[in-house]
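Next up is a structure, given as structure tokens.
What you see is the complex with one protein chain gone and the rest in place.
Take a look at chain A:
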Amino acid sequence: MTRDPLGRPPALLLLPAAIATLLLVVPLAAMVAATDWSGLADQLGSEQLREALRLSLVTSTAAMLVCLLLGLPLAWLLARVDFQGRGLLRALVTVPLVLPPVVAGVALRTAFGRTGVIGEPLLELTGFAFPFTVWGVVLAHVFVSMPFVVIAIEGALRSADKEYDAAAATLGASRWTAFRRVTVPLALPGILAGMVLGWARSLGEFGATITFNGNYPGTTQTMPTLIYVTRQSDQGAALAASLVMLGVSITVLLLLRDRWLGTP
């Protein structure tokens, strides 16, 4: 280690920093330590866990794609187009980000529930209702992760230089062509990061999903819901499922390491 010309870091800062690190690391390490490794294989092989994991992966991926399809244009609008009320629109988009997920579930129900503003006419016209279905899970996931995707992608678009768009325009490219051929490729790493963020947020989603969709194995029981419910009867199974989630989270972090952990 080379000597820092500014002097040694003060203990007044090092101590809280150490406590913060322990606070974050100890619970996870304790969870790993509490695992009954001999029974883990059985737990991991359980039909219920595999079903919940599969459902979690499928719904999170579907939600991520919807978020990209709808969120990228919205992010572009916020980053590239000057219009009145842009600040207000950004604030509106950000609300679900700071909203307690249970509140998101209640809000979704008043809109898309069987007696909801949109849900009731939808049920009458088509016989379809979102609650208690896989579609309801995806809807809840999209609601909570869209803000992450939009804000992350907007940041990426803003830092990709606008001049390139202008250059494309002077060469005769329409705005759509510039978006497709210039803007998106330049911001691609940021867009991918935004997608992974949204995916991870969906994967961990619990409050809105259980409030809006309840809990049924195979249809609406995602990993967080499974952990919440099995914790009441079988701590071992809940721990095993938690370990799987920890593994998935670490994998996501590794995928993002260049972007987040790579900063010197």
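Criterion: a contact is a pair of C-beta atoms (placed from the backbone, for glycine too) under 8 Å apart; a residue touches a chain by one contact, two chains touch by 3 or more; residues count from 1.
In the analysis below, contacts and distances are computed from a predicted model.
Taken from the listed names "Molybdate ABC transporter substrate-binding protein", "cytochrome-c oxidase", "Phenylalanine--tRNA ligase beta subunit" or "Ion-translocating oxidoreductase complex subunit C", the protein name that UniProt assigns to the chain not shown is "Molybdate ABC transporter substrate-binding protein". Residue-wise, the contact with the chain that is not shown comes from A:229, picked out of A:93, A:168, A:229 or A:248.
In the full complex, chain A makes contact with the omitted chain through residues 97-98, 100-102, 109, 113-115, 131-132, 144, 148, 151-152, 155-156, 159-160, 187, 189-190, 193, 197, 200-201, 204-207, 210, 213-217, 219-221, 224, 228-230, 232-234, 258-260, 262-263.
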